[in-house]
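Down below is the structure, laid out as structure tokens.
Missing here: one protein chain of the complex. Every other protein chain is in place.
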Amino acid sequence: MNGAILTLENLTVRFGGLAAVDGVSFHVEPQTVHGLIGPNGAGKTTAFNLISGLGHQSDGHIRFDGETIDKWPSWQRAQRGLARTFQNIRMFGEMTVLENVLAGMHAHVGGGIGATLLRLKSFGAAEAAAIAKAREILAFVGLANISTRAGNLPYGDQRRLEIARALASDPKLMLLDEPAAGMNPSETSGLIDLLLRLKARGVTLLLVEHDMHFIMHLCDRITVLNFGRKIAEGTPIEVRSDAKVIEAYLGTKVAERLEAGARVR
Amino acid sequence: MLAQQLVNGIISGATYALFALGFTLMFGVLNVINLTYGVYFSTGALIALYATRNFAFPILLALPLAAVATGLIAVVIDGLLLTPLRRKKAPELASLMVTLGATLLLYSLMTAFIGTDIQRFPPAAIDSSAIEIGGVRVSRSQILIVGTAFAMVALLLALMRGTRLGLAIRALAENPDAARLMGVDVTLVTFFVSFVSGTLGAAAGILIGLNYNAIQPYMGEVMMLKGFAVIIIGGLGDIRGALIAGLILGLLEGLTAGYVASSLKDAVGFLLLVLTLWFRPVGLFGRAAVKRA
Amino acid sequence: MLKKLTALAALPLAASLWSAAALAQSKEPVTIGAIEILTGPNNKYGIAIKNGFDLALESVNKNGGVLGGRPLAITYEDSAGNKDQAINAARQLIGRSKVPLILGPTLSNEMFAAGPVANERKIPIVGTSTTANGITAIGPYVFRTSLPEADVVPVTLKTAQQKLGIKKVAVMYGNDDAFTKSAYDVMKAALEKLGIETLTTETFGGKDTDFSAQLTKIKGLNPDAIVVSALVEAGSGILLGKKALGFPEKVRVIGGNGLNAPKVMEIAGDAANGTLVGSPWFIGKADPASQKFVEAYKAKYNMDPDQFAAQAYDTLFIVAAAINAAGAAEPEKIKDALGKVKYTGVMGPFSFTENRDPAETSGVVVIEMRDGGFKQFN
Amino acid sequence: MTEAHSLPLLDVRGLVLGYGRIDAVKGVDLSVEAGRVVTLIGANGAGKTTTLRGLSGLLRPRAGSIRLAGTDISALSANRIARLGIVQVPEGRQVFANMTIDENLRMGAYLLSDRAEESRRREHVLTRFPRLAERRTQSAGLLSGGEQQMLAMGRAMMADPKLLLLDEPSMGLAPRFVEEIFRIIAEFKAEQRTILLVEQNARAALEIADQAYVLESGRITLSGPAADVANDQSVVAAYLGGA
Partner (left out) sequence: MPAFLDDFLFSYQSLIYALGINGLLALSMYVVLAIGQLSLGQAAFMGLGAYTSALLTLKLGTPFALVLLASMAVPALAALIIGVPTLRLSGVYLALATIGLGEVLRIAFVNSELTGGALGLSGIPEKAGYAIIFGALLLALIAFVLVSRSRLGRAMEAMREDEVAAGMLGVHLPRYRISALVVSAMLAGLAGALNAHVSSFISPNDYGFDAAVTILSYALLGGIGSPFGPVVGAIILTLLPEVLRPLHDFRLVFNGLIIVIAVLFMPHGLVPWRIGRTGARP
């Protein structure tokens, strides 16, 4: 627990009377791939939003990289080293591929308004370095056409670009919300490869995904949510054989019992 | 004197409320700040004016006629400007900008052809005689305005709560997709709401024009500034809020002019507006009530 | 091709026109400039003024023009009521058309913007409808023939004081308009000078329609009259509001030049009855020159002239006289000559003061609105 | 039932649906016989909800045909389709939170002009869902998730649909509500209603349904009698990424 990069303590958020995330606690160890799974409506994306600062919890705490970040706005969390991608890609469609990645480096590229306007040497150097790094990241994720308008990229490449953009902020922790959604099998295997290389690079990953093959393949640990609560946690093998998880995914045998009840009536 | 000032305040407050009703309805249901609304105010008054003056229509016929005609214009404007944006799911500022441009276009077109000269209803159109009770004077047209404002609020609330169409409107306001699944023809209901708003705007223009007997194209623009204040203070989309905020504004303005300084009269509304934005941006009465009604 | 044809067709004509052309060479027209509101919402003022100029121009040219037979001509520029366009117009008249004198612009606001341009280039500029304070203070090349409010209003108030015995009044003015504000300043000074007590001073906006709060307060103070500085729109609204609140008949409205318009009676109807305004001229003036002007104007334009047309009409004769006296179409000479012009026109005797304002106020008439028309009050 | 039995009530051929540049449903064929409960199961993101949105007209098909009792309805708008008797209970309930329960039910009968029939149906629904009856004048937004789901189903019943589309009725609900929802579906089935059920709770869905389709990445990969599908190992694989 001490070495955890991210710790959720009793995280709870209510909308109206309903608790979308209900007392969830878990932590993510550095340099691991951690999966967050659960059926639809289990509260995964809500939990992601709370962690990334796009909403605020009603109760509980979030600790990230040694700081309690409960009230931090999203940009502050990002500056501290938290990056994320979105379920439905949020690309800067008008900007080029390279510019998208450079935008991702926002928090780390130097250059205040003074240096920018005076075009100080430091500014040029910072920009050149940023571009070099962006090229490196793009090569890493396998995108070559750096001056293409991002909106014109094919879907799979947009996913890659979004990851590249998140990676550009040099994150300690990256949240990936359904990175494989809408990908075909070959794109998916390319993505797995990419994420494994990311992990090797030292980035901690927390991901929400529905493709179980993908999850089981990639994750070191998995947390399972249902009805906003944590119902299981462990290694992929542990989770896969957990009765509560199977029940959550495949459902209870309610129908049987019901039919029995109906006959009685 | 105080009694007369209070009555004055209520009358001008009722004119603000009457004006703001259609404006706030449009926002509450269609989720757009439609700046062309002020144009409906002027258009309604001008159509009624031409009908009574050039075609000798009695005012009781000219009023509904002009209101309906303006309602149809509102539908056309919605169809031309806002429907395409809705289809594209454009950001809310796009609709604000497009109606802003349209407003400038329509006002300047009107003045280019009509001029900004004040025009008046023929004297026979209205009975301007006043009633005096205990030293307080009210004219018939003023009673008509206050009555209409309250009646319209009651009517709108009854429509929203009691009728199937009203339910459909509220359903549309809240969740257009779910409304469609219930069989609501969203396009038709959208046009209906535009129509009702246009009609309300026009009715306000005609009655207020009758009362002050001064009609010109830019009358809607002046009213719009008060309209912003009323709908923000009352809460965007709140029908009852519009009535109450209108009355509050009218009374405060009247009392300011009567007992403080008339030069500060116009500042009151904006002061209230700024305070609302600072401290209670959802308006005095909480969130959009068209949806709740 | 087309050009050639035209040239051929023109040949026979050319010969016969030879002598006329030679004459025109020596009789080159003297072109002066005018900046008026010819388009846009306030063009009724500009058009009345242009009509007045044109009518006078006809008469000047019929009687031999200026400078020994040279025709006088006017180049009009439209200001559309916009001060930036007024500046543009002044610059183009001076820099491009090279006029020796400019008439106009229509509004005081426009003069405050365009006047300095002309003054800087030492071109005389003559306002015919600018009544605000401080117009001629712009500089030594700025003149006006319109009586400033400062001359008209005291006459009106004094007449009311003498004939009606007014002792205490309430004042209302539009505080967002240069014209009504400056007229108010004049009213305030005149009331003090005449020893009339001001019970309260209320303001309103030019686009307001509801004056009930101010009028209710005024009614409670029981004034002998209400002194109003407003334009037509607000002014007629005040009259209607006053009637609606049931003011006693004897409480009259005394207005500035802004209320001096038949439109007020048209809008306010019988609520306008009894309203007093001072005017440099009015259509019912029983003066033969004036009557002749009214007839000529009606014949040419098929409508009644107003004070703006009358002022413009006189102004053109004054300018023509100055050009003749100057002996050349040169700005400096015309400017000097203008200061010395003595002329009697439809508005009465006219000359400029040292400060280039009209010297005579004897032409001012106080008129009363009654049943849709103006009647002389004094 | 007067429909010709040779003709399925709903017949979908080659349906393609998508958002933006992506096709989410890539040529689906399925049919629903009158009086049957048919379930469409599959992992999240497989295209189940998208399919239902296509059927109810919220999403315009890019290709393919949707026939209701033989008539192609694929070009019709949602409100026209509702008029024909296809009623969808959308994913996530989508009750009108600011309206009362009564008003929500009245919205369900929006297309019905017979007021007497409307109140008869309302009484019927309220008898079936006594929880709702207790709170008929309260805002729907104040209900719990399970109660909202009941309201959504009750609202759909107000239209007396020919074909009921249920989209993930058990999603995000506590177990006791899941049971209750399936009890209600069982009752509907007993009343011979025609239902197309999209569920993630595959086991419960397969037990209640007559016929089942398995959707994977926008394509039907398996179909047949529900009992057969339930016994197919690949179904478990589809969910938990086995193998």
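For clarity, chains are labelled A, B, C and D in written order, and residue numbers in each chain start from 1.
Definition applied: a residue touches a chain if its C-beta (ideal position, glycine included) is under 8 Å from a C-beta of that chain, and two chains touch if they have at least 3 such contacts.
None of these values were measured; they are calculated from a predicted model.
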**Q.** Neighbouring shown chains of the undisplayed chain, as defined at the top
**A.** A, B, C
Q.
So one chain is hidden, and I want to know which residue out of A:Thr12, A:Ser25, A:Gln79 or A:Thr148 touches that hidden chain in the complete assembly.
A. A:Gln79
Q) Out of B:Leu104, B:Ala151, B:Leu188 or B:Val260, which touches the unshown chain? A) B:Leu104
**Q.** Of A:Glu9, A:Asp70, A:Glu127 or A:Glu247, the residue in touch with the unshown chain
**A.** A:Glu127
Q) In the complete complex, which positions of subunit A touch the hidden chain? A) 52-54, 73-75, 78-79, 83-84, 86, 90-96, 98-99, 102-107, 109, 111, 113, 116-117, 119, 123-124, 126-128, 130-131, 146-147, 165, 169
Q.
Considering the whole complex, not just the chains shown, which residues of subunit B touch the missing one?
A. 33, 81, 84-85, 91-94, 96-98, 100-109, 112, 221, 225, 228-229, 232, 263-264, 266-267, 270, 273-274, 277-278, 281
Q. Considering the entire assembly, which residues of subunit C contact the chain that has been omitted?
A. 39-40, 78, 80, 83-84, 87-88, 91-92, 94-96, 98, 109, 112-113, 116-117, 121, 132, 134, 138, 174-178, 180-182, 203
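Rule of thumb we're sticking to: only the chains that are shown with their structure count from here on.
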**Q.** Partner chains shared by subunit C and subunit D (touch criterion as defined above)
**A.** B
Q: Go through B-D and B-C and name the pair with more C-beta contacts between its chains.
A: B-C
Q: Can you check how far apart subunit A and subunit B are, centre to centre, with Cα atoms defining each centre and the answer in Å?
A: 48
Q. Multi-chain contacts in subunit A: which residues touch at least two other chains?
A. none
Q: Send over the residues of subunit D in touch with two or more other chains.
A: 97
Q) If each chain is a node and each touching pair an edge, is that a line, ring, star, complete or other? A) line
**Q.** Pairs of chains satisfying the touch condition
**A.** A-D, B-C, B-D
Q) Which part of subunit D faces subunit A closely enough to touch in the complex? A) 21-22, 24, 43-45, 91-92, 97, 141-145, 168, 170-175, 178-179, 182-183, 186-187, 190, 199-205, 207-208, 217, 236, 239-243
Q. For subunit C, which residues are in contact with subunit B within the complex?
A. 40-44, 175, 202-205, 207-210, 212-214, 216-217, 219-220, 232-233, 236-237, 240, 243-246, 263, 266-267, 269
(Q) Help me check something: in the complex, which residues belonging to subunit D touch subunit B? (A) 56-58, 77-79, 82-83, 87-88, 90, 94-99, 103, 106-108, 110-111, 139, 155, 159
